[in-house]
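The structure under discussion appears below in the form of C-alpha cells.
For chain A:
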Amino acid sequence: MADEKAVELEGITKRFPGVVANSDIHLEVRAGEVHAVCGENGAGKSTLMKILYGMQQPDEGTIKVNGELVRFRNPSDAIKVGIGMVHQHFMLADNLTVLENIVLGAEGLHGIGAKARKKVAELARRTGLNADLDIALEYLGVADRQRVEIIKVLYRGAKIVILDEPTAVLVPQEVDDLFETVRQMRADGFTFIFISHKLDEVRAIADTVTVIRRGTTVGTADPKTISSRQLAEMMVGSELPSPETRESTVTETAVLSASGLRLQEAGSARAILDDIDLVVHAGEVLGIAGVEGNGQTELVETIMGMRRSTDGTVSLSGKDITKLGTLARREAGIGYIAEDRTRHGLLLTQPLWANRMLGYQTREPVSRGQWLDIAGAKKDTRRIVEDYDVRTPGIEVAAAALSGGNQQKLVVGRELSGDPVLLIASHPTRGVDVGAQALIWEHIRQARAAGLAVLLISADLDELIGLSDRIVVMLRGRLVSEEDPATVTPEDLGCAMTGAPREVKS
Partner candidate 1 sequence: GCAKDSGGGSTTPPAGGGTQASGCKFSPVPSGGSGGGGASSGTPAKVDASAFKVGLAYDIGGRGDASFNDSAAAGLDKAKSDMGVKETKELTAAPNETEDAKQSRLRQLAGEGFSPIVAVGFAYAKSVEAVAKEFPNVKFAIVDDDTVKLPNVTGLVFAEEQGSFLVGVAAAYKSKGCHVGFVGGVNVPLIQKFEAGFKQGVKAAAPDAKIESEYITPAGDFTGFQDPAKGNVVAAGEISRGADVVYQAAGASGKGVFEAAKGKNALAIGVDSDQYNQKTVENSKDVIITSMLKRVDVAVYDYVRAVAGNTLSSLPKRFDLKADGVGYATSGGKIDDIKATLDAYRQQIIDGKITVSDKPSN
Partner candidate 2 sequence: MKSSLRAKLLPPALAIIFSVLLCTVALLISGDNPLDAFGAMIGQLGRGTTAVDTINSGAVYYIAGLAVAIGFQMNLFNIGVEGQYRFAAVVAAIVGGGVVLPPVIHTLVIIIVAVLAGALYALVPALLKVYRGVSEVISTIMLNAIALGLIAYLVSTDAFGVQVGNNIGTEPIPESGWMPGIPMGTGTLFGFVFIAALVGAGYWVLLNRTRFGFELKASGESPTAATAGGVDARKMVLTAMLLSGGIAGLTGLPELLGRDHEYLQTSPAGYGFAGIAVALLGRNHPGGIALGALLWAFLDKSAVSLDNVGVPQEITTIMQGAIVLSVVIAYEIVRRMELAAEQRRVGRQLGRDTSDIAAGGSV
C-alpha cells in the first residue's frame, strides 16, 4: 500500500502570457500520505494544483492517478476519479445557502433535498461545522467557511484531497482541529496534498515535502528530518527570517487613543464594537489578536473613518478626529495597510503610479491643489519600487500584473510615504512569501524606531508576538485581555482569543 502512487505528475509545463508558471514539474504522491508542496509566492504551486484538478490544462506533461493515465478537460473529470480541492481563495457563493454551496455540482449524488441535507449534516458533524445549513454563506466566519470547503470535497467522495494554503486564515486551535481531521482521514485512507507557507505546519503534518522554485521542482525531502531553515533555503536560497523585535522604542506620547468606542448596526441589538479603549504610543507596536470576525476589521475601519462609530471618541496626537472623514484622517497622519489589498488597497487595472496616489490624492508629491502631479507620482513610485524591492517590469504596468507579495510591498511603501504618525497594519504579510515578509517586517521595525505608532492586526501569531510591544486580545467586539509578547506563547494567545479557559501553568 505504502508504495502505491496516488498521483504522478510528469513533465508538467504551463505557460501564461508573459509567465511560465510551471516548467517540467515532477511530483509523486503516495496513496495515504500527506504530501506538502512548498515554494515562494508565484512559484507555481496553485497552478500545478489547478492542473491536477482539471481547472487548467497543461501545455505539456502527463497526469497519472492511481497508476492510470488521465486527461482532465474540466474539474468534473478530476472529481470523477476522486480528486477534490480546497482552493487558496474561498470558492464559495456568498448568496447561496451553506447547503447549496456544498451540493452544487454534485446534485447527482443525493439530489438537493432531504437526502442531501442528511448527508451534509453528517459530514458537518464530522468536521465540526455548527452552522445552520439554510443560512446564506456570507454569515459564516472563515473557519466555518474552510469547513464548508472541506465538506464540499468529502461530499463528492474524493479520496485525494488538495489543500491549497488552508491554514492562512486560521488560528492555532483551528489549525490543530484541521490537522486532527486530516490525520484521522489519512488513517481512513485519504491522500492529501497540502500547501502552506508556514514551514512548521508543514513539518507537523506532512509525510513528504516537495519544494518548487520558479516553476520547477527542486527536490523532495522528509519533513521529519529537515529543519525549517533548510526548507526555506531550498525554497528561496536564503535564510528564514523571523519577526523578532529588538530593543523597545516605546515612548510616553500617546498617538492614537480611542475611548468608549462603540459600533452598532442599525436595527441590530448586538454591538459589533463594545466599549473599546486603547492607546498606541509613539514608537510602539500594539498588536491586536483575535479570531477573525470578532470585530478587528470593524475596529480598524472605524478608526479609519470608513464606518461611523455609534459612540465614543478617537483622537490622534491629542486631536479629536471622531468627526472627520477617512481622507481627513489620512491627512492627519494615518497610514493604512488594509487587510485585503485587492479590495481595499489597490486599483487593479490602474498603473502602479496611479496606485501611488490612492489615499494621497490631496498631498504632495502626487498632487498640487486640485491638480494631479503625474510626474511627481511617477517619480515617487520609482522610489518605492526601488526602496521596497517591488519586482515589476515598470511603473506603467497595471497593479494586477504584480504578484501578491509585490503588490503588498507597494502598498506598504505607499503607506509609509506620507510621513504618518500612525500606521494601521492589517495582516501586512498575509499570503506573502518569506522573502517579502522579511522585507515588510524590516520596514515596520524601522518606522517604529523612527517614532511611528503602529496598530498591528494579524492572524499570524508568530508575527504578532514577534513584532508587538503589547498585545491586546479581542473577543466578540471587546478587548478582553492584554498580553506581554515577551512571555506569551501562541497557544496561550489562541486560548484567550477563543475565550477558552487557559491551562494553569505550573
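We take it that a contact is a pair of C-beta atoms (placed from the backbone, for glycine too) under 8 Å apart; a residue touches a chain by one contact, two chains touch by 3 or more; residues count from 1.
On the choice of candidates, all candidates are chains of the complex that A comes from, given by their letters.
Just so we're clear, the structure is a prediction, and the values are computed from it rather than from any experiment.
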Chain touching chain A (counting every copy) in this complex, out of 1 or 2: 2
Residues on chain A engaged by candidate 2 in the complex (per definition of touch): 15-21, 23, 39-44, 59, 213-216, 304, 306, 325-331, 336, 338, 343-350, 354, 357-359, 361-362, 367, 369-372, 374, 391-393, 396-398, 401-403, 405-406, 433, 436
